[in-house]
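Note that one protein chain is taken out, while the other chains of the complex remain in position.
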Amino acid sequence: MTIATARRRHALDLDDFTPEEIEEILDTAESMKEVLSREIKQVPTLRGRTVVNMFYEESTRTRISFELAARALSANVVSFTARGSSVEKGESLIDTVRTLQALGADMVVIRHNQSGAPHLVARHFAGGVINAGDGRHAHPTQALLDLLTIREHLGQIRGLKVVIVGDILHSRVARSNLWGLTRLGAEVTLCAPPTLLGPAAYWTATWPQVKISYKVDEAIAGADVVMALRLQKERMQAGLLPSLREYSRAYAITPERLARLGEKTLIMHPGPMNEGVEIWPEVVTAPNTVIDEQVTNGVAVRMALLYRLAG
Amino acid sequence: MRYLICNGSIIDPARRVATVGDVWVADGVVEQLVDLTDLHAAPEPVGDEVTVINARGCVIAPGFTDLHAHLREPGDEHKETLASGGLAAAMGGFTTVCAMPSTKPALDNAALVRHVRAIAERDSSVRIEVIGALTKGREGHGLADLMELAEAGCIAFGDGGRPVSDAALMANALSYASVLGLPVMTYCEDLRLTAGWAMHEGVISTRLGLAGFPKAAEESFIARDIALAEAAGAHLHICQVSTAGGVALIRSAKARGVRVTAEVTPHHLTLTDRWVMGNLVPHDTTMITQTARRGRRSKTHPELGLPSWLDPSLLPPYDPSTRVAPPLRTDEDVEALIEGLRDGTIDAIATGHAPHALVDKECEYALAAPGISGLETTLALVLTLVHRGEMDLVNMIAKLTEGPAQVLGRSPSTLHPGARADLVIFNPDEYWTVDTSKFASKGRNNPLHGQRLKGQVMLTMAAGKIAYRRENFGHGGGHSHPTASRLEGILPSDS
């Protein structure tokens, strides 16, 4: 048995994962899926450990996914959801972390609307920290579950043409997927209106292989995977878009676009979806759409990560 | 009290003097300079009543003037007081500090200004001047009582870290101030372009997912204020210019004769947005593997081979000490700022000293109060440019002495006999490691914590009194002629 070479304490983003480590985690996640397929969906691996889910931003699906993952490994799980920033609440994030430390938490899972909040927690917490999504920065477990889903369907990531469409600028999912996909050798295209993307050079300086497109039909031609991102309604209010209707016509994954893609192209979405805005209802139920599998794989990937951080 | 500061390299930009010699100080003023390279000068006998300070290996220069410091008293005395800020200034080699009106309440009326000046007189050994608020409460809605503020002794007007968004109000302010003969110090930020900003908008902000402060938000206001000042014939002073485009705008305004001056901070001259990334590894996979293998990256500067020379990887990513307004920009901007300093587009180096309490800083990055507590690291930071050969030492000292004096329309601080004895002695070659816990300032927010810097203040004298002296500095050693080799390293060849 090979012990994980460098012991990893935190999973804050995929930017410090080697391709080998990502593959190992995906392999482990596949083994975790076997555990989840049993009648008794639980193994004793993390018995006696306490995992705290700190959710400073509501996300029912991610929180439940992490809770199920921790419970399947027999950890004690506590979750809390606090609205608004810690500053508004009057208690600083660091105070909260110190309190959790004193209460005996072994691992912390944090979701926060401020980019970098998990790094702050990691600096003040002796145990492991998993980023469950911070601001527009990173969502590493989402990227891992996307990679697992793609790998299960298409065999390997290397050489695949993956197109991410939507509000790239504000998307942590896009950023973490950029790290994961490029590190495993996929060709990634980002496609969005310029107001939701920013200058191309801002992206290509960090991810030199990535392609930038403003036209969805050109971008998705010949794609192996098309990933649609959620469009927050407030982007329109902020003046970044003329109207939802125009956005939808220009960038949504419509049945027509789906028909042109062919049956082998995977359609993905990190959820929650705005059906009729970035993705059409008919597309959601199409056979090559794997959105439900993404959710299932989320639990397995999070189990794999919790296991890897336990030491 | 009479002092003999001997064997130092005397640099006095205002008098175009750079030589090796002694400085005599008596009764708060410079008594005389003795040029030791002049072999005809007869050394004066040293009596018992004289305190001898041996400045061998050090530079003796006029005390520095800081155009831009937030000293927080009254209102935020937990962040800084006039006493702690004054001492921090002395430790940084400053003998005059201009306090921004960013107090609570703002310094927007004569009574408060007189009050602050009185406390400063009582609590601080270095001179503290007051910048009056430009608008009531620094809120940008109506003019402060500028005439009364001028009578109360304000040396300039400005809203200190807040822009005047209303262009009409800014035009009025410039017009009104122009007859008072005082500069209007403007902080340039279009708030509509910077909503929610955390750092410079660019490659790094995109990677880190932080909202950006675009260059255009600063440059559009610089352009606006230059146009308004030109129309009003007023003296406009641009605070904390940070972009290449801003430097170009100021350069062309100066060229056509607009009364515009500008300052730059030491951090904008030396640090970039790369510092917000801290020790995050670059994108290249081979680098990650290497980093994992070696555990830590090399501590040696790649080009200079010196121990960690301004190494951003000593910081964690998202370290709030790197959040400052305007934000740390890019290499290209740093180069343009240095060029602007060299060619005279930028008149002065100002610290932008902005001390904060730990709770205001140690939080989520975008929520952290912007600012760096910089008085005590300014000299060492700007000396990195001298050590790298990008600026000569005399010019650098001028930007800390003569330049700011000219912005304020005053005669520059100098070591001329009869001048007030405001001076600094520093060793440009002494290494030290920044430890913010040892700061005199109450603000420990400085991204240089843990960095090894070259160049340290040894002694600061304000009005002939020692305001700061490094432990054991200047004792011992005779009064003797220095070796010629010492001169070569420090003085520019043409002086």
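In order of appearance the chains are A and B, and numbering begins at 1 in each one.
Keep this in mind: contacts are C-beta pairs under 8 Å (C-beta built on N, C-alpha and C of every residue); 3 or more make two chains touch, one makes a residue touch a chain.
Everything below uses one rule, namely that contacts and distances are computed from a predicted model.
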(message) For the chain not present in this complex, what protein name does its UniProt entry give, out of "Bifunctional protein PyrR", "Extracellular solute-binding protein", "TAT-variant-translocated molybdopterin oxidoreductase" or "CoA-transferase"?
(response) "Bifunctional protein PyrR"
(message) Going by the stated contact criterion, tell me the shown chains that border the hidden chain.
(response) A
(message) Going by the contact rule already stated, which one of A:104, A:159 or A:311 would touch the omitted chain in the full complex?
(response) A:311
(request) Provide the residue numbers of chain A that touch the chain removed from this figure. (result) 1-5, 7, 24, 27-28, 30-32, 34-35, 38-40, 42-46, 73, 304, 307-311
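Here, only the chains that are shown with their structure count from here on.
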(request) Averaged over CA atoms, how far is the centre of chain A from the centre of chain B? Could you give it in whole Å? (result) 44
(request) Give every residue of chain A touching chain B within the complex, in rising order. (result) 5-6, 15-19, 85-87, 92-94, 112, 114-117, 119-120, 123, 134-138, 172, 175, 183, 198, 201-203, 205-208
(request) Quick one: which bits of chain B touch chain A in the complex? Just the residue numbers, please. (result) 198, 202-203, 205-210, 280-281, 283, 285, 288-289, 292, 316-318, 359, 362-367
